[in-house]
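Each remark here refers to the structure printed beneath this line.
Complex shown without one protein chain; remaining protein chains in place.
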Amino acid sequence: MNYIFELPFRVRDYECDLQGIVNNANYQHYTEHTRHEFLLSRGVSFASLHERGIDAVVARLSMSFKTPLRSGDSFVCRLALKKEGIRYVFQQDIYRLPDERVVVRATIDTVCLINGRLSDCPELNEIFKDVL
Amino acid sequence: MNYIFELPFRVRDYECDLQGIVNNANYQHYTEHTRHEFLLSRGVSFASLHERGIDAVVARLSMSFKTPLRSGDSFVCRLALKKEGIRYVFQQDIYRLPDERVVVRATIDTVCLINGRLSDCPELNEIFKDVL
Amino acid sequence: MNYIFELPFRVRDYECDLQGIVNNANYQHYTEHTRHEFLLSRGVSFASLHERGIDAVVARLSMSFKTPLRSGDSFVCRLALKKEGIRYVFQQDIYRLPDERVVVRATIDTVCLINGRLSDCPELNEIFKDVL
Partner (left out) sequence: MNYIFELPFRVRDYECDLQGIVNNANYQHYTEHTRHEFLLSRGVSFASLHERGIDAVVARLSMSFKTPLRSGDSFVCRLALKKEGIRYVFQQDIYRLPDERVVVRATIDTVCLINGRLSDCPELNEIFKDVL
């Protein structure tokens, strides 16, 4: 996998549920935060896109849960990107550190709404042109 | 306590943390949701206030945690209201059901920002006039 | 779709993010809570399963996001169930109320760990036998 960005994290105890493992919904949070930091690393803020009428939204996702994270764990979320039609398809995989064990594999299809209408997004195309 | 509104809830398992009890931050969520449903019961939506430039925000809160909630518990959040200067002071107490045991006692001071400026809010004063 | 259980909800404002719509991860919360209430409707508590060494965990999920929920929206999460090998496969679809517009379609594969080992679960098989 040709990852082009990664973000390190630590489990926060409030993210663990009564099974003593990170609740599944938090993996979606981790992938979202990683995408937004990836955008920022290229000079674009998700919030400022929203203020200018450009809303990137998730259209579809699939996630496989391989190994649960627990209190005290460190991990990294890595990201690859391709474009299919007007969809930006993120492959986002989470690895526990330091043993690099796979935690989650996720594929997340996002699209842009410009002023509420599904559209191709020239601004994002430009920002991503070296990796698409 | 002269409660003027109440909202029933059930614990959702994702709200419990690795101690097997509801994580403290969720009690703040419960009190917020109860305040917003109280507003709706009087015809006002928190979201529409925001869209019109009126932001009700929490200035200060204090909470005492008496009995933890657990998976499977039902409970009710009750609300009383008074005004002190420009502050709307909510007393919000959570009781486990059906045994009415006290879970949390909270005092939450909220203020209004109108177009970003701290202000008295004629619209809310009008809505609450029978109870203030 | 042969739904066998449903649970009504209302959006809580803290579930909405800066785009003014329910943050995607919350749909995972809604589907989890619906599964756990479905278990309870058949006399089984997720927490008590955990205490007895039986952990139901999500192995894989896919979700399609069709229409975002917003502040003030009511909705219902409906559930169908089939078994494939040792996997319990839940089809969980969320519909906005009262217009029944599709919000999310989700397929969630769960498996059981008994004392930490992936296993078929006689207890759940028994509980679900009339619907599998």
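Per-chain residue numbering starts at 1, and chain names A, B and C are given in the order in which the chains are listed.
As a working rule, a residue touches a chain if its C-beta (ideal position, glycine included) is under 8 Å from a C-beta of that chain, and two chains touch if they have at least 3 such contacts.
These figures come from a predicted structure and were not determined experimentally.
With the whole complex as reference, residues 12-14, 16, 20, 29, 32-33, 36, 40, 45-47, 70-72 of chain A touch the missing chain.
Contact between chain C and the unshown chain involves residues 13-14, 16-18, 20, 23, 25, 71. Mapped onto chain B, the footprint of the missing chain covers residues 18-19, 23-26, 28-29, 32, 47, 50, 55, 57-65, 68.
Just so we're on the same page, only the chains that are shown with their structure count from here on.
With centres defined as mean CA coordinates, chain B is found 33 Å away from chain A. Inter-chain spacing, taken between the CA centroids of chain B and chain C, is 28 Å. Between chain A and chain C, the centres computed from C-alpha atoms are 22 Å apart. Residue positions of chain C touching 2 or more other chains: 29, 32, 47.
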